[in-house]
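Removed: one protein chain of the complex. Kept in place: all other protein chains.
The block that comes next holds chain A.
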Amino acid sequence: MNFHTEEPIHVQLAGVEKWYNELNVLKGMDLQAERGEFIAVVGKSGCGKSTLLRLVAGLEQSSSGFIYMDQKPLKSLNKHARIMFQDGRLLPWKRVIDNIRIGLPGEWKGKATEALENVGLGDKKKEWPNNLSGGQRQRVALARALVHDPELLLLDEPLGALDAFTRMEMQGLIESLWQQKKFTSILVTHDVEEAVALADRVILIESGMIMMNQEIPLARPRQRTQPAFSMYLEMIMDRIMNRMPKKNYIVEQNYQMS
């Protein structure tokens, strides 16, 4: 993917700050995402990455600075975006299909069924969420977010509570749906490997500031065993842990693997 074309900027943060009383969670954050780009935001707990996502979703308002969607400032709930939460937040008193149709106007049946089939749970329509496994619940939550055909998908550590195997499966699913539907995506995660596997660009946040903005120009689907993958992974990890680089990274701006 080439980032230097005239593609319009889809999401833009300009000097965004967030204060909770005396606590400065985000400190003058500038960030741009192009249409269709997959951005991963990593950082230690409490660095402000989830707050960033909630601001873009419009669930909270920034203390100063602006968030623009297609150059228009965001003032309330972001109608172009859908957010998927770590704990799924399915309504336990609604069956799977009725959870997916939440907020869908008009003719919903076909859309909801299709969304459920897209995440491979076409046969669970009538189940109660409590009877599903953790991975299945997150699939339903993903279907519920995507049924609205959002231009922007916000993922708040969506796979954090899943076991390693289910997580890999879900990463594949998210990647393929993203390639298919071409929505812009911002993924908040504490799993750097997940970030490198999925994102076009990895942002590292430390105490409310962007400390690293690293493109990952690897071809998809990405093999985690390939040397370039490990190199990016190590580079970001070193930066997070404040380790001195052990060796010289073979960093080239247009590094390509196929």
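Criterion: contacts are C-beta pairs under 8 Å (C-beta built on N, C-alpha and C of every residue); 3 or more make two chains touch, one makes a residue touch a chain; residues count from 1.
Note that in this section contacts and distances are computed from a predicted model.
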Looking at what's absent rather than what's present, what does UniProt name the missing chain, "Sodium symporter small subunit domain-containing protein", "Nitrite reductase large subunit", "Protein FixA" or "Sulfonate transport system permease protein"? "Sulfonate transport system permease protein"
Among the options A:102, A:212 or A:237, the absent chain makes contact with A:102
Which candidate, A:75, A:89 or A:182, sits in contact with the chain we can't see? A:89
In the full complex, which residues of chain A touch the absent chain? 57, 59, 77, 79, 82-83, 85, 87, 89, 91-94, 102-103, 128, 130, 144, 148
